[in-house]
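Below: the structure, in structure tokens.
Note that this complex is displayed minus one protein chain, with the remaining chains in position.
Moving on, here comes chain A:
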């Protein structure tokens, strides 16, 4: 099976348990096991190839120009780890089926577990460091879900957060290191990087890369001083601990060091950092483990200690060290997973796992006792169990290692660590399973069902099998993986139990005897330990987190004060400052364009624009006046567009001007009509200074631009040359919009539609609750004209309506070849509609408005999209247009272009958006008018909803309730009328009871 598929299988299966959990825990577990088993089977099919020294690869180019390829490979190291991950995963799935109770969300558990498993398999099979990084982060995230699985436990949540913070930060550090490494090697493929040992170690970036990568590895593998997160992660359910802390998560850091071993190791820096950290971790964690009463905490620290051992071995940089590391990875995974599962069984069956409360379980739980004892003896390093073999190798290697020319330091420390290790392993057994029968336990302990003990039993069997016949059971795997770690060409000596009386054997004997002695003298030591004050990692971690949080809050609150004028001021100052810097540090080329001559009309417009703008600034306190003045500015700009050869822009600007003015007037209906002077003279002076500076800067920039030619030929030449040939249109601006740059326009009408929907949502929110009552209570602050709907205006707009629509159609149709097009036609039609609303009233118009504006927006986007997708039938990319000429009898030859369909979408989108936006404001005005006219008129708040729309005629004044209702709404109409009647009654009652409160 291909490596990519093996890595993908757990992900593919991840959704299944959550779905199948409805049919029971067993099915959820079975489907998880099925996918895991398939992946394992697929992996093992490749075993012969890999054993023979081969590599199985899948290469998929993903983003080759970034060096990001989905390359998977199975080499010896990947094979070893993937087997452990999937094999132990299978056992954990079985175990968890019996461990988790019916009340736990078991489906989620298996989903998380499979996600995590997939991420782990991904790490070990990746042949690309960028890909590896993605999986690395995925393990951090999915382990967060697993550790925090019992969401109701605060310890679980805190432990999960701590694990995520530490491993996540480590992951960031590793990303940086890996990128450096990839840059040195010139490739991000691991198999390629591994070929560049000399270049990497000679590079000046070797040390930074090494430190950063080790930052990732040490945090993940809980090495000193980052070891503190692992014990807190023990708040997870035991199957999670057994999986994450025996075979997977924490081994990822070791895997990384082993993976990069061929290129990073062998230098003094590697030795002194990695070996020292490993040794310190091994020693300190073993010492702490002795004094832990919680079985899982003891195992957690022992895990940290054993990880330290493996790190220490990798840090030696020798082949013997690599061999010991690989062998101990296998052995530790087997005995530690068995021990965690045993601790889980004790917890599950006895209700506690506190070593001071339980004792004498030997008689009550014989099977568990046997399993735990086998695993613990292996952990202690007793002969005939697998832990002995690799611990011997470690001691043997330590015996020959010097630290700064000191030949006794390392062997002594290693022996002490082994001694502590033996002590806590013995303590686990003697305090838990020996001694008098337990009293006062929450439950009466007994052996668990078969399904729960078979997994650890199988592992215990492996412990003995490897311990007795190392070469036959594990030899092939060890040779294969060690060969991969050291980069090939490795031939292992036979793994055997008896090497004669070696220094390692003597150290081992000292460790075991010393361990027993220390256990006997445990009580006084425990008292001493309890009495000594120690730094508490969690307290320190929480302190740092709190400080960082308050720092972040301080920065945010300092910058984000809610004073928008200040943000804008700072922004302007920065922009002007940066511009000034660019101007001062750059050079200005010579002027290459002659000035265009000026005529009287231009000067007049200029004077008009300047005067209007200045007047806005001077008289903006009178808001209506400001609105009139801004209209002048807009019109002048439109005229300038015509003058400067931009007829399309002029048409657009002038139509937008009208709808904007209507919009602002609708808003001013509510807003105060006067702005009072609030700023101090100093602020006004400063603002004037700043604005003038910005104005001068922009002015200078555009003047410089206008008086110089383009530095490079622009795309415009292409557009002008091909507008007719390729798109069949003479109006190049329109062709660019609907054809050459159709994608932009497509996005733009979508954005416009979204803006309109946002306005609709805001309106809906304002029409409810407190703001609705405020609206009803609102009274106009300026006197109203007497005639609400002047007859002249009413007649003129109604007569004009069909004409305006025809003009809109004309502008739309000619758009491809003459100034016009969908945007402008849409605006023209929207204006025609808006005038109806203004002249005849919202309710009257809305009742005759047969198309829902939301539908217009949606159909606009859809029509544009479908037209664009039509290009697929032509085997062309999205939005490629086509055109042809058609001759109909009685007509001249005319052109048909698919771009017209696209432009229709633009047209519909623009009409819908403008109308929906203005409609929102009108609806607010209607609600306010409801209060003004007395509650009777409440029903005419015609919403943009069909059923609400038909209410409008009920109270639309001169128009009788029988006014025509679109036929398809007639059913809802009756229901709605009844509903309104009820609603009106309620409104009345509300008004009576609490109308005066607001």
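Keep in mind that, in the parts below, a contact is a pair of C-beta atoms (placed from the backbone, for glycine too) under 8 Å apart; a residue touches a chain by one contact, two chains touch by 3 or more; residues count from 1.
One rule holds in what follows: contacts and distances are computed from a predicted model.
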| item | value |
| --- | --- |
| Protein name (UniProt record) of the chain left out of view, among "ATP synthase subunit c", "Two-component system, OmpR family, response regulator", "Branched-chain amino acid ABC transporter permease" or "Na+/H+ antiporter subunit C" | "Na+/H+ antiporter subunit C" |
| Among A:318, A:334, A:640 or A:859, residue touching the chain not depicted | A:640 |
| Residue touching the undisplayed chain, where the options are A:57, A:748 or A:882 | A:748 |
| From A:472, A:765 or A:855, residue that would touch the chain that is not displayed | A:765 |
| Touching residue (missing chain; options A:370, A:690 or A:726) | A:690 |
| Hidden partner interface residues of chain A, rising order | 561-566, 568-569, 572, 593, 595-598, 602-603, 606, 609-610, 613-614, 616-617, 620, 623, 626-627, 630, 633-634, 637, 640-641, 643-649, 652-653, 656, 659-660, 663-664, 667-668, 670-672, 675, 678-679, 687-688, 690-692, 694-696, 698-700, 702-703, 705-707, 709-710, 714-716, 719-720, 723-724, 730-733, 736-737, 741, 744-745, 748, 751-752, 755-756, 758-759, 762-763, 765-766, 770-771, 774-775, 778, 817-819, 823, 827, 910, 913-914, 917-918, 920-921, 924 |
